[in-house]
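After the structure tokens below, expect a handful of questions from me.
Excluded from the complex is one protein chain; the other protein chains are retained at their positions.
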Amino acid sequence: MVLNDLQRELREFAAQRGWERFHTPKNLVMALAGEAGELVELFQWLTPDESADVMTRPEQAERVRDEVADVLAYLLQLADRLDIDLAAALRDKVRRNERRYPVELAKGRADKYDQLRSGDEV
Amino acid sequence: MVLNDLQRELREFAAQRGWERFHTPKNLVMALAGEAGELVELFQWLTPDESADVMTRPEQAERVRDEVADVLAYLLQLADRLDIDLAAALRDKVRRNERRYPVELAKGRADKYDQLRSGDEV
Amino acid sequence: MVLNDLQRELREFAAQRGWERFHTPKNLVMALAGEAGELVELFQWLTPDESADVMTRPEQAERVRDEVADVLAYLLQLADRLDIDLAAALRDKVRRNERRYPVELAKGRADKYDQLRSGDEV
Partner (left out) sequence: MVLNDLQRELREFAAQRGWERFHTPKNLVMALAGEAGELVELFQWLTPDESADVMTRPEQAERVRDEVADVLAYLLQLADRLDIDLAAALRDKVRRNERRYPVELAKGRADKYDQLRSGDEV
């Protein structure tokens, strides 16, 4: 299982350095949010079109790839610490959203987005 | 590959609903940050100890599991859209951090955290 | 009016550099979130007690002061751009919260925080 493998690597990395005590769920959530903030900074002045081309510029591409990895690292460590099966949690979410947003209603309705409460998944 | 499977599911989910045009990298990064913010809200008033027990309270556990899945969903969609191999990016990161934080130096040094620039991985 | 003065300074600063076109509300919101993320990074590994003493360490104090100013700068520019009277918006909020959290009910009730939906103002 890829996710589990990555989590084990990260767990060992932290354990070897005696860093577990810093990794309370509260702290890991903050670290995740901090990395999400760094990712936002890479995109904040880009137009939507520029954002679609960001990987064609080597320097930017490297930083985006790096920040995306940081977010994943903290997400995996948080889930590991809380004993959440990430893949199962995501699959449950998709199942629920299939009921909430049936294709026949949602399809091609741009205006749907106006009616979604903000924060709803799309 | 688990990550790829999840990404394909999410891609189909969005495609069936005609939502791809909302999914610019810029927008997906914002959605990811928004979900990270919701996760932060679940932990903001908890003490570190309370945060470690959050999964023992069924209602909170469900919300944490849900938000963690949301963050993962947008991270996977962002990586998919940018053609970033998440597992490879994370493994590269771990390799780099093994060089930056050698065990013999980092181990058991609580004060290390004072010297890290904030935002550094732990 | 202090807030208005600061907003005028920031407006002139951006106008002199021809930066207005980057300052769409969408982009300013992202910049605000990015700075909030940097602030989070400064506190993520601190215990609550350490966080209370952060200003006694000159280097950390300077960075916290700096990030707090960055958040304020983008908040002021966003409000200016959207024509939101920040002081009035906050006063309305306080009035509403006085009704939602009456002193006689909220006072001294630590457990209140368990019942608040996360994200509620405290």
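Labels A, B and C are assigned to the chains in the order they are written; within every chain, residues are numbered from 1.
Definition applied: a contact is a pair of C-beta atoms (placed from the backbone, for glycine too) under 8 Å apart; a residue touches a chain by one contact, two chains touch by 3 or more.
On a predicted model such as this, the values are computed, not experimentally measured, just so you know.
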Legend entry - Among A:11, A:63 or A:107, the residue in touch with the chain that has been omitted: A:63
Inset, instruction - Using the touch rule from the top, list residues of chain A that touch the missing partner. - result: 30, 33, 37-38, 40-42, 44-45, 47-48, 63, 113, 116, 118-119, 122
Legend entry - Touch residues of chain B, complete complex, unshown partner: 22, 27, 30-31, 33-38, 40-41, 43-45
Legend entry - Absent chain, residues of chain C that touch it: 1-3, 6, 9-10, 13-14, 16-19, 21-27, 29-40, 42-43, 46-49, 51-52, 54-55, 64-66, 68-73, 75-76, 78-79, 81-84, 86-87, 89-94, 97-98, 101, 103, 106-110, 113, 118-119, 121-122
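Rule of thumb we're sticking to: only the chains that are shown with their structure count from here on.
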Inset, instruction - For copies chain A and chain C, work out whether under half or over half of the interface numbers are shared, and give different or same accordingly. - result: same
Legend entry - Distance between the centres, which are taken as Cα means, of chain B and chain A, whole angstrom: 4
Inset, instruction - Scan chain C for residues touching two or more other chains and write them down. - result: 30, 33, 37-38, 40-41, 44-45
